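Note that one protein chain is taken out, while the other chains of the complex remain in position.
By letter and in written order, the chains are A and B; residue numbering begins at 1 in each of them.
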């Protein structure tokens, strides 16, 4: 264990492989310096954060603003399948849905991306060619992240090579929870490098980090390391994308942009199933990070069943009557 | 209102007004029925539109006399002798009726008071019901209050309540009084009588015996008649310190017991190790909740100098997202100022603040053309000598002051004639407990603000009043112990 009060005096501090943006360019100079920076971030009072998130959840979004919210939410969906049973056929079916979410209404926006395992990224890439819909692949020994760094980097390179232009990596929660923050940081830096031009979403797996203080610290590690998005969860751990977690991440990207000028995206994933949930997130963006984040470039929903509920609500708004599950496609 | 224009403008989401039917005029509720008042009727208006909602009777001395007589009769013949468990059951009934008609009360409260429906729906009405539910359970357990065996009710309670939380203050007053076996004559505030009159209907629906609750509407003279009535045994008042003093003078030399819940000028102390986002939220909750018409409002922000700029910037950004407007819109955060008179006072004190050299900041904000409105306001560069740092504004106006050390924070926080509430924001537990210990205030919120609960005693030090409401302390205000 290192001593936080005199980080510079420590022998053997690992030099960072990549310097974060100013004014944070020296915070990764040593394990101790990084730890004291992360622990110096303002704390998060869980009860206060939860009550703020709940309060935002009571906003009542009606009529025109609801229509706008539904279309915006559809355009932000990373339509996801991450099952051991996934096949090229399943991915092609999902890609078709991504291109034309509601066959009964061609004005329905397309989703932002299709998110698959890396070995199927090529199938997705082919199916989505020319659509502008992104191909996202999970990598780095998703979902546990328990593999050597070499394996993780190879996983990333493989996915990118298969045509993924977005990589959803998982952080090393074990390293994080034992306080080896610089290891977590360096791994993200290495993955980012392996991504090349592909955008990097950094999955914190907040359900394993447990505290909102940890969510804030992990978000900062990801942002400092050059991640393009911070993402809540793999979808394999409960709880996943809760509103309080989303709130803390939105505060983090807001604060990071104020300090560095660089805007980072946010992706809640897992557990967002209804239009109501999605609208709550949009309200939270609007009133926390601000309207600059209200675009698929800066906000995504990692979801599978959410899309159909958005479509049902969209049909309700269009037709004036309630719809049913037979009026949206099963993919 | 949002300061940044966004593609995501929330369309109006008004709560339906049709759930409430407001009669064109109301009488007094005396001895279980509505009767005409003999004073001159007055109008109650919707402060968001200036529309007249109804005409309400004004209780004269003779009316008050009738109400007190009814309360005395009910105390002697019915409520006093009743089995305590049955008194409790009536209160449970009232709690349930309030819950059943909660939406109606919420809409009516927002119409008459101007507060956002979000608050009347989520705070005022549920808490009012909770108070009745809580005190209902005490009715047959009074020997456990802590006043020894055989505590006795005082008799007839005269209660005068303010306009900022009309129904909730009614509940704070009526529930413990009734649970302890007293009967009441309650005078609601002149500008917000309607929810009390709807409560009278609840008493009828509950089959509460006639005379146990009497509601006499009116202005200051009616209140004075209640307070000074010779057959009143107990006076409970919530309102301004000035009126509180005159009431304390009025009951001097009598045997009436008195509890007072008066003004405040709470310090909300933010240390540099605070959870900043929650602190900013707490500052907003502290001063803009209910348009700042809150005696325990955190109207003096004491922020550690090292984080002053950061906190003020965050606060301004957050205030920019507050939505000011139609109280019935479910998305409204800040409603209307309750009356033209109160608006004038807020304007006057704000102007004085500016004249004394403090910097006024208000977000870009479109206010409705009709009605009484004041935008959320922050004064920086405020010194303890400024009037906006000393006088209770009772509006959405925050004064920002700074401190350097914990001692200075405590000294500045306590440097007031009030002592109702205070806030502390820090992540350091031992510091919170030490500062909480040193603050001369009846309620200290640490890492939270403006939280209320029927189990939690509330009331002030110094000129913020005496006596407590809530918890068993709230019952002690309506009971005589064996040694008294």
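The rule is simple: a contact is a pair of C-beta atoms (placed from the backbone, for glycine too) under 8 Å apart; a residue touches a chain by one contact, two chains touch by 3 or more.
Simple rule for what comes next: contacts and distances are computed from a predicted model.
Visitor: What is the protein name, per UniProt, of the chain that does not appear here: "Oligopeptide transport system ATP-binding protein", "Carbohydrate ABC transporter permease", "Aldehyde dehydrogenase family protein" or "Lrp/AsnC family transcriptional regulator"?
Guide: For the chain missing from the view, the UniProt record says "Aldehyde dehydrogenase family protein".
Visitor: Of the listed residues B:244, B:286 or B:327, which contacts the missing chain in the full complex?
Guide: Result: among the candidates, B:244 touches the missing chain.
Visitor: Among the options B:10, B:132 or B:445, which residue touches the chain absent from this view?
Guide: In the complete complex, the chain left out is touched by residue B:445.
Visitor: Which parts of subunit B face the unshown chain closely enough to count as touching?
Guide: Counting over the whole complex, subunit B touches the hidden chain at residues 130, 146-148, 241, 244-246, 248-249, 252-253, 255, 260, 262, 417, 419, 432, 436, 441-448, 451, 453, 455-459, 461-466, 468, 470-471, 473, 476, 481-484.
Visitor: Give me the subunit A residues in contact with the hidden chain, please.
Guide: Its contact residues with the unshown chain are 45-48, 50, 210-211.
Note that only the chains that are shown with their structure count from here on.
Visitor: Approximately how many whole Å separate the CA-defined centres of subunit A and subunit B?
Guide: That gives a centre separation of 44 Å.
Visitor: Applying the document's contact rule, which stretches of subunit A touch subunit B when the two form their complex?
Guide: Subunit A residues touching subunit B: 42-45, 47-49, 52, 58-66, 68-69, 72, 251, 282-283, 286-287, 290-291, 294.
Visitor: What does subunit B use to touch subunit A in their complex?
Guide: So the residues of subunit B touching subunit A come out as 4-13, 118, 122, 273-278, 281-282, 321, 330-331, 427, 447-448.
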